[in-house]
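Mind having a look at this structure? Questions to follow.
Missing here: one protein chain of the complex. Every other protein chain is in place.
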Amino acid sequence: MNLGMSDRVRPLVAAVRDFIDERIIPAERTFRAEINDGKRFELSDKQRQILDDLKSAARKQGLWNFWLTEPEAGGGAGLSTVEYAWLAEEMGRSQLAAEVFNCNAPDTGNMEVLLRYGSDQQKARWLQPLLEGQIRSAFAMTEPGVASSDASNISTTGIERDGSWVINGEKTYITGAGDPRCAVMIVMALTDPDGPKRQRHSQILVPTDTPGVEIVRPMEVFGTDDAPSGHMHLRFSDATVPLDHVIAGRGRGFEISQGRLGPGRVHHCMRAIGLAEKALDLMCRRGLERTAFRKPIAWLGGNPERIARARIDIDMARLLTLRTAWEIDNNGLDVARVWISKIKANVPAVVTRVIDDAIQLHGAAGLSQDTELATMYMAARALRIVDGPDEVHAMVVARDTLNPYR
Amino acid sequence: MNLGMSDRVRPLVAAVRDFIDERIIPAERTFRAEINDGKRFELSDKQRQILDDLKSAARKQGLWNFWLTEPEAGGGAGLSTVEYAWLAEEMGRSQLAAEVFNCNAPDTGNMEVLLRYGSDQQKARWLQPLLEGQIRSAFAMTEPGVASSDASNISTTGIERDGSWVINGEKTYITGAGDPRCAVMIVMALTDPDGPKRQRHSQILVPTDTPGVEIVRPMEVFGTDDAPSGHMHLRFSDATVPLDHVIAGRGRGFEISQGRLGPGRVHHCMRAIGLAEKALDLMCRRGLERTAFRKPIAWLGGNPERIARARIDIDMARLLTLRTAWEIDNNGLDVARVWISKIKANVPAVVTRVIDDAIQLHGAAGLSQDTELATMYMAARALRIVDGPDEVHAMVVARDTLNPYR
Amino acid sequence: MNLGMSDRVRPLVAAVRDFIDERIIPAERTFRAEINDGKRFELSDKQRQILDDLKSAARKQGLWNFWLTEPEAGGGAGLSTVEYAWLAEEMGRSQLAAEVFNCNAPDTGNMEVLLRYGSDQQKARWLQPLLEGQIRSAFAMTEPGVASSDASNISTTGIERDGSWVINGEKTYITGAGDPRCAVMIVMALTDPDGPKRQRHSQILVPTDTPGVEIVRPMEVFGTDDAPSGHMHLRFSDATVPLDHVIAGRGRGFEISQGRLGPGRVHHCMRAIGLAEKALDLMCRRGLERTAFRKPIAWLGGNPERIARARIDIDMARLLTLRTAWEIDNNGLDVARVWISKIKANVPAVVTRVIDDAIQLHGAAGLSQDTELATMYMAARALRIVDGPDEVHAMVVARDTLNPYR
Partner (left out) sequence: MNLGMSDRVRPLVAAVRDFIDERIIPAERTFRAEINDGKRFELSDKQRQILDDLKSAARKQGLWNFWLTEPEAGGGAGLSTVEYAWLAEEMGRSQLAAEVFNCNAPDTGNMEVLLRYGSDQQKARWLQPLLEGQIRSAFAMTEPGVASSDASNISTTGIERDGSWVINGEKTYITGAGDPRCAVMIVMALTDPDGPKRQRHSQILVPTDTPGVEIVRPMEVFGTDDAPSGHMHLRFSDATVPLDHVIAGRGRGFEISQGRLGPGRVHHCMRAIGLAEKALDLMCRRGLERTAFRKPIAWLGGNPERIARARIDIDMARLLTLRTAWEIDNNGLDVARVWISKIKANVPAVVTRVIDDAIQLHGAAGLSQDTELATMYMAARALRIVDGPDEVHAMVVARDTLNPYR
């Protein structure tokens, strides 16, 4: 059970780290400043330029599509999930990095789905430009007004009529749907309400410019709208697409979902660990810089215990996530599912707490725009809800633990 | 040790509750909408109108200056701290309520200081209009670049020159300084750097329109600027005020601070408890409205235990705060000081956790603009830092607990 | 809502404190030494002497039957529940104190039941000698092999046959049943298995010398048997008592239980708070006596935060318990029931944690026979299970909190 960096991935990790430190982080500030100036869900020329430059530089260096485990499929690195995990941690330290290396959610999940389940035509039209970073995409599953932690609640309808799917309903918190480059959405729709419970839904490709697709409003997270990609509230009113836009076949929505969410959750968790490392780094720096009661604050009262706890908890969270990635690589998604729930139920909570402790040690500065901690906190806190709240994943772990005793 | 509502305060609590529910909460939405539209640190005509109407209606009903424990001093209710605490909890449920009843921080603390330590002239110029709600005020203590949890770090200088105080330095997170009606600040300044440790600082009244007083920028909390009152970063560059603007006398800054922060912390904590009750109320409503896995989510897994824990923790936090208020009323601020640290070290943390649990039970909606929970979270979380972080107050409690064993 | 000591109870608290410190604690060591020497569930002559002397001295001073809220009923002090709570905290500091003042469980609960529900004959035969401290008693409810947290599981049968109750079944963890002075047990028995759910059980008085009553073994708690009173596993094999030994009437077992457990839980919690105060006292003493890394260990690392947290948590637990007692006094048991669950779900857990922290600060000595901490820990930990585990009481609190929202 080798959880370390392989010889193959080690130089990639180094290259990614350097690229992030030297090129991406310096550009982020400019990028963010532009968000505040322009209309929120547009990209200014300068923003487009920044992204294009970074992406083509990354691609030129071969730092591209790391998530692609099938090398033949379009220039990916053919990495294992464990190898990719190490890269994901690096990317977690920066808000733009995942996109620059074409490893951003939900595009990676969508690309995986198209790779595995898409028709040739679907691949040509959507997968190819996604692999090249020319367009972006969204995944429309969560709905307002119901507890989406139980997916059987999903009620947006897809009705076959006159050789088309006619889609009606509302979706909410659709990440990336605000980005002007978002060209297509995969919509989870109820197509067979009377079918067997796990065969009622289908995943349908809906171009964002389809008539009847409307952005109702951006959803906020702690008062911020995460522009320009955003988390949008959408309305589908008789949005109509050809029948062949269904992925894999009618009624296979759940089956596809199961495949999609596994590696994505490993990526989320490893990126979150990158965030936690950054928080601990800030905590140590600040803790030695500032003095109170004649001591560096890192050494005051319970602060060293909190620093130790952060160090230990991050190390354990990383090992558990690597172990999960290893399980995917070696035993397949089905066996790995409970491991995925283990990390999803635990890692975002750990990361959130580490960042919160870092905020507290910073005092008011930790809450303010003078550090990235508040932004990091909001991202980590949201992860405790996104893709199934902690509690739902804990139930999966409990069920799996109790199962052999029946 | 009577901690309940007195007969005198019971009808006031009812009146305040009704006024908030019937008049303030409906007006808040409009008030907030105006913030987003206009320039952030100005007040629109409509906003001024809303505030003026609410305030004069409240004053007409005698719902005014509850914090004033000396009835002769200007129309206050002559309530005990315990009695006021019950009102503060009610006010905690609404963002505007404290101002509407002229009970908002930092004005209450500033008024207390002026009442107790101000000269007749200072009272006439500043206290009177504050008591009538005509102007607002700020308290400038925290500084950038140092750990303000140790007050001896404060370094903004006040130098006597030509019969005036000449003030130089920076202050940050100055609540209320963004409000266009903020007419005066009490500035904590280092006036006697070589004096005995607790006599080096003075509190000086500085009108906000004094040349050399500059608002550098609004500080954010989790990305929000809390407009229109804000938490401002200020710069004082040779800001010059007459010598008689010092309060109580040169070198008495610390002494005044000690008196000021006690009741204010009780108010903060009771308002926070109001927030927690609101969060628990939202948690219960949502928990019974939404269903997942064929059960109301309030009854799923660990949720009932979390609801019970919220109920119990809020009840304990309230009792501890009322006990602290009782201590102020019966044994005076000096004896009460350790009780004040007990609530400050504990209540904001409890309230923050309750709101966080409420967010989690709401799922994504709890993070969004569709509930008030995110805003409430940010307010409660900030309280764990404002007026001394939890850890500093815990040290005070530890010292007091260990003291008899020396 | 007066939660303080009344003028009436204050001198009693002082007298009890002095009596415990001066007479009981010095005698305890001798008493305990005798336990280890003799047969475990007998009382040596010396032990009987110690108890008799202490009890008659206490009774002479009027320190007797404090739990008796009806003064006319036999020499009790006619105290309110709040007043009694303050005394219970004092008694919690010593293992023998409750018995010395005739306030020990389960006798107090049994006496309350007899007072409220007993026939004249039952009162004459059992209540009178209990009030005078001449005999002891037990309450036999918990059974092996079922989850007793759900009382409807109770299956020991009481069958009416030939003008008698014939009792068969096993009971376990029956506190006090090992004491040679234990003369009678109140046995919860299933008498009407087909009746309405809450009318199936009856409480029947069974003299311990009834043929067919057998002590199977002493149950241990963390390897200790709590001799000489013990927690016994009992077997009833055709144990036969007259029909008039049923209390209040057939099928009223649950109804009586409800009444019994309320005040008893307040007493348990207040005694536990006495334990916690003692643990904190030991923690402070040790923390200042011992030095490591050139600092008193009380001031090392997170220790002062732990001391502060103990201080705050104990204060809150006490206030909540007093609030509960006040509710019993002023609004009756029915209204108070949810408050009783609040303290039962919370106070033993808080006390257990405080003692555990005290152990940790003591190092190995905290686990050893050189301090009382290990014994205190075991007592507090057991309280999280006795009389309904934390989790069951949390459910009661959750249900009550959610109730108004249906």
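Just so it is clear, A, B and C label the chains in written order, and each chain counts residues from 1 on its own.
One rule holds for everything that comes next: contacts are C-beta pairs under 8 Å (C-beta built on N, C-alpha and C of every residue); 3 or more make two chains touch, one makes a residue touch a chain.
This is a predicted model, so every value here is computed, not measured.
Novice: Among A:L190, A:I256 or A:L320, which residue is in touch with the absent chain?
Specialist: Result: among the candidates, A:L320 touches the missing chain.
Novice: Given the full complex, what residues of chain C touch the hidden partner chain?
Specialist: Touch set of chain C with respect to the missing chain: 142, 144, 146-150, 153, 172-173, 219-224, 290-293, 297, 300-303, 359-360, 363-370, 374-375, 377-378, 381-382, 384-386, 389-391, 394-395.
Novice: So that we can see where the missing chain sits, which residues of chain A does it touch?
Specialist: Touching the missing chain: residues 1-4, 280, 284-285, 287-288, 298, 304-305, 307-312, 315-317, 319-320, 323, 342, 345-346, 391, 394-402, 404-406.
Novice: Can you list, in ascending order, the chain B residues touching the missing chain?
Specialist: Listed in rising order, the touching residues are 301-302, 304-305.
In this text, only the chains that are shown with their structure count from here on.
Novice: What is the distance, in whole Å, between the centres of chain B and chain C, each centre taken as the mean of its C-alpha atoms?
Specialist: 44
Novice: Chain A to chain C: how many Å between their CA centres?
Specialist: Here the centre of chain C sits 54 Å away from the centre of chain A.
Novice: Please work out the Cα centroid separation of chain A and chain B, and write it as a whole number of Å.
Specialist: 38
Novice: If a residue has to touch 2 or more other chains to count, which residues of chain C qualify?
Specialist: In chain C, 304-305 touch at least two other chains.
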